[in-house]
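A single protein chain has been omitted from the complex, and every remaining protein chain is retained in its original position.
Moving on to chain A:
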Amino acid sequence: MRSNYASYFANGIGASATGEKLEAAEKFLKYVSSPEAMQIWLKVVGELPARKAVALTDDNVADPIYGPFLKGLAYAHTTQFVDEAGQRQTAVDMVNRVLINGDDPKASLDEAAKQEQAIIDAAAQ
């Protein structure tokens, strides 16, 4: 299975904003989500643009640094977190079992998958 990891964030306006502040917030949001702001954000901050038209320009895709990341988005998934600390712990322990205890990587991975599934199953109930 071909897969890649991606996480994302969204900007929003607080529900309690009114009047002048609401207008200013709308203006700001319109700007940060505009194609040119996204291109600047990619150049300066290094986070990938949400708009495909901005992200997948020939220039960006050919870039040696973020080109591969942009191509990877086509088959990327975002991890479903039901207990972020708990799920993170399974991954930390998985690596430590191999590095410290010298466990077989495959066995350690299987163990981690089992633990993670248990966390997800418990949350689904």
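Note that in this section contacts are C-beta pairs under 8 Å (C-beta built on N, C-alpha and C of every residue); 3 or more make two chains touch, one makes a residue touch a chain; residues count from 1.
Throughout what follows, contacts and distances are computed from a predicted model.
Student: Please identify the absent chain by the protein name in its UniProt record; candidates are "Sulphur transport domain-containing protein", "2-oxoglutarate oxidoreductase subunit KorA", "3-isopropylmalate dehydratase" or "Sugar ABC transporter permease".
Tutor: "Sugar ABC transporter permease"
Student: Taking the entire complex into account, which one of A:1, A:45 or A:100 touches the absent chain?
Tutor: Only one of A:1, A:45 or A:100 touches the chain omitted from view, namely A:100.
Student: Considering the whole complex rather than only what is displayed, give the residues of chain A touching the chain that is not shown.
Tutor: Contact residues on chain A toward the absent chain are 83-86, 89, 92-93, 96-97, 100-101.
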